[in-house]
Every structure is written in C-alpha cells, then in structure tokens.
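Removed: one protein chain of the complex. Kept in place: all other protein chains.
Let's turn to chain A:
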Amino acid sequence: MFQNTKCKCGHQNPTGTVLCEACGRTLGEEFSDAASELLEMRYDGAARRSQKSNPSIIDRVWNFFSSVKVAVYLIIITLVGASLGTIYPQESSFITTQNLANYYRDTYGTSGEIYYALGLSHTFESWWFVLLLVMIGTSLVICSLDRVLPLYRALNRQQILKHESFLLRQRASYSGTVEGDLTEWIDRFQVQAKKRHYKVIRKDNAFLAEKNRFSRWGPYINHIGLILFLLAVLGRAVPAWEMDEYVTIPEGDTVRVEGTNYFLKNEKFTVEYYEDDELPKELRGTIRAKLYRTDAVMYECSANCSSSETAKLQEVERHPIEVNSPLEYKGLKVYQFDFDNTPVLREVKPIIEDKATGKTYGPFTLAMRNPETSYEVGPYKLELRQNFMEFGIGEDGQPITKSRDPKAPAFIFMLSGPGLAEGGEPYIYFPMQKDKVAFSQDDLNAGLADRFEIRVQGMENVNFVEYTTFLNIRKDLAMPFVWVGLGISMLGLVMGAYWHHRRIWLRVDGNRITIGAHTNKNWYGMRADLAAALKAAGNEVDPKSLDNGGNRT
C-alpha cells in the first residue's frame, strides 16, 4: 500500500511512521476524523525496521520475529509445554535399571505409557522445547533491535514545539487561558517541574519537561541480559566448559577425580540426627537428619598419577563439605551428594593354618584395594595371582568381578612352602564368611582345603570403613556468564519498572496554553506532577480531570 509519509509541516518521515517525527501530527489519517481518539505513543510513533515496504525473504523472517504478538505466542506455547513436563517425573529425575517404556507403563498405567510415547518424559531436552527457547532468544534479539534504535533516534531528536492535536490527544492533557503575564506563568510552571526533577528545554514560549528517560532502556537492557543468559546456557553444551563427575570415597581413602590431576581424601564423614528432645512431639522417634559432612582434602598430583599409592600429592585445599557448603578450588566445586553407611571391608589380618600340625603362621595384612603382589608368612610364600572386588561367575563360567567396590572380595594365591607341591598350589580366599559359604571356598580349593586354611581370627583383625561419601565434582565455566546475564536482566527490570519516563509538552497560542503529558506507565503519578505544576503556575485543577481516558476498550 502506498503511504504518503510527508507531513503537513513539511517533514519527510520514513515509511511506517505513525506520528510525524517533527511536529507530532498523525500521519496517514484525516486529522479531523479521529480528533477525539488518543494517540498511539508506542516507540514515540517512530517507524520500525520491520515496517519496510517491499519486504524480501530476510525481511519477512525479521518481521516475523519482530512481532510482539509472535513473542507472546512463543511465551504461551513454552509455558504450556513446560507445564506438560511436570505431569509425571522426568527421566532424569530417577534411576532405574528397567526399560523406560515399561517403567512409565508399570508406574503410571496407560497415561504413563502415552506420556512416554509422546516423549514428554524428557520434555526439557526434546527438540521442540529447545527450538522454542532458541526462537524466544531470536525474538528477544530482533524485537529489541527493531524498536530500540528508532526509539533512541526519536527521543534523541525531539522537537520542542508540537502540533496542538498532538498535545490534546495525549492521555493527560490540559488547555486553558492564562491571566496575567504569560512568561511569568511559564516560569512558575517551570520552577515546579524542576523541583520534581524534570529537565526542561525551553524554546520561545514552548517547552518540553522530561525526566527518567533512561527507564525507557530498561526493557532492552533486560532483554540483553536474557540473551546473554540463554547464550551461556547454550555454551554449557561445550564439553570442555563443563564437568560433572561423581566420586565414591570410603572414610580414610583418597580417590582420583576422573579426568583431572586432582585427588580427594575423605578424612572423616559425619552424619548427625536430631535428638528426641530437639524434636516436636509429633516427630519424636522419627529419624530426621541434622547434618551431613565430609571433611575433605583436595590434592594436586604432580607425578605418577595413575594410583593414589604412588602419586606425588600436594595438598591444595581443605574444607568440611556440607550440603550447603561445597569445597571450591580454581573453578572446581565439590558438593556433598549422598552417603552410604553399609560397612565396606578395608583390610583383614588373616593367618595360615597347617591343619596337619595345627600350627598357625601370621597374621599378615591383606588390603582389599591395591594388595601387595606377594606375602612372606613364616616359612610360607603367597603370590597373588588374581583378585576380585566383587566376585562372580560370568556367563562363560569364568570368574569375573562385577564392580570395583570390595563388596565380595576374593583373592587367588599361589601358596608355596613346606608340605606343598613344588612351584606352589593355587588357593582361593574369600575374606567374608558369607562369600566363603556362598561360593563354597572349600570345594573350589578341593584337596588343599583339607591341609591348609587361610582365615581370620577374631573381629579385631577385620578393618571396616563405616561410611562412604558420594561427592559430586563440578566445573562450569559458563556460570559467570549466567550470573552476569541474570544481573544485567535484573538491572533492566528494575530500571524499567521502578522509574517512569515522563514528558510534559507546552505550547502557547495567544493567551491560551495547551499542555500534553505522556508516560509509559503510572499515569497517576504523571497527572499528580502535572497538576502540581499547574497549581504552582496559578491554574488549580483536580488531577483526575486531566485524564482523557485511555484504557477503555
């Protein structure tokens, strides 16, 4: 559609301009027809980039994302999508060894099955949700750019003298005659405006009083912050930027953090529960945790880092890790994640018995983790051939270890010495009584079991770890950007919400003054300011009478 953008005052405006950049007249409509309508003051009536004539494809994409309507739709769709993600727990929120489809069906019935089939069980990682977030990000960039530049230009080169129609069609306006000296009247008006922190520009008998223009930039600063935040969140997908490791450390042990040169030691783990007298009546007798703490030490390794036995360690940090208090070192944070109080075998001190003579030799110290490769016990020699942390029989009938934790340790020694075959005889040893029975140690050792036995005498020769702590080690280089983004966004919100851009225009025709006032929100305050200035100048009015109405739909 062809639009005449040249104003009656002679100013040539860009296509899409609503209000003449110079005098404020409405463009594109007959002045007399709409005289009573309020003006649309968004972006000061300036043309936006998206209002080009003859748009190209790029322009069309730009126009799509520059629309606030589209932005609102995107927000609403995201909101509804996110709410769907809270109907049943997300996949990431629980641990199961079961097939997920079965899990949802068995736990939540048919609706759970549908939920899983629709992919809602991972709503927040699904392509459409991520796409929505990316589209919101795009909309943030384009909406802001489309508006902030024209608005900046419009506010930066405001004309002081506005057309009468512009003033009378503001939501707050006043028109009246002045008794006495006109210049003095305006002086009084101006003094009051200055008292209320307005900046006044006066040109002949027209003037513009303005304050808090910066608050107009609030929404855009908020958007910049949000964009930075979203970029930082996307940046976390860069592997080198993020680390998320878990370590399991029995009390007293030192464990390497996978993929780093750091080692962590759990010096002591403490769990405390509330005593009955600390609890209200209803909760007595229940277990209510008071404190979980790992007294942790972090070491940096400089050489031989493959095992904690041989590594050359240098202490770098020491911190009692509690739930709300992680250990921090060079961007690495170590969090208390969980604990386990199943006792874990650390070492045993068994003896060797020669059943023929009844004589015992030893004890010797056998550590579950990193045992020695050979032991000399009296006249006997034990060569460690193989050891298992959690003994089990594999599918092919061969012994295997099911995990790396000493849950069911087993050792195969080559036993040699007096009364044994030349070159030794193999002997399998289960330090835990339950395993010894379960895996029938005596049968496995066949004939040897009748002549020799390796066993522990008394509990004082068994060393258990009572607590095992689970720590979560995280590195997230994007975090500073996340916080800065949120900080900027918050700054913008505060600027935009708690300050209000207010402008008062005044023009004089003979002994009649015409005043229009505009603000982007809080008209109540705007009218109060205007009424106060009018009163000081000599024309007292009720603030409410300045209202031209506006919200009525």
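Keep this in mind: contacts are C-beta pairs under 8 Å (C-beta built on N, C-alpha and C of every residue); 3 or more make two chains touch, one makes a residue touch a chain; residues count from 1.
Keep in mind that, in the parts below, contacts and distances are computed from a predicted model.
Chemist: For the chain not present in this complex, what protein name does its UniProt entry give, out of "C-type cytochrome biogenesis protein CcsB", "Phosphate-binding protein", "ABC-2 type transport system permease protein" or "Succinyl-CoA ligase [ADP-forming] subunit alpha"?
Modeler: Listed in its UniProt record, the absent chain's protein name reads "C-type cytochrome biogenesis protein CcsB".
Chemist: Which one, A:90, A:138, A:175 or A:205, makes contact with the chain that was left out?
Modeler: Candidates A:90, A:138, A:175 or A:205; residue touching the omitted chain: A:90.
Chemist: Looking beyond the chains shown, say which of A:389, A:494 or A:532 touches the absent one.
Modeler: A:494
Chemist: Among A:175, A:205 or A:472, which residue is in touch with the absent chain?
Modeler: The single option touching the absent chain is A:472.
Chemist: Would you write out the residues of chain A that touch the absent chain, in ascending order?
Modeler: 40, 42, 68-69, 71-72, 75-76, 78-79, 82-83, 85-87, 89-90, 92-98, 102-103, 106-109, 111, 123-124, 274, 278-283, 288-292, 322-326, 333, 335, 337, 472, 474, 479, 482-483, 486, 489-490, 493-494, 497-498, 521-524, 544, 547, 549-553
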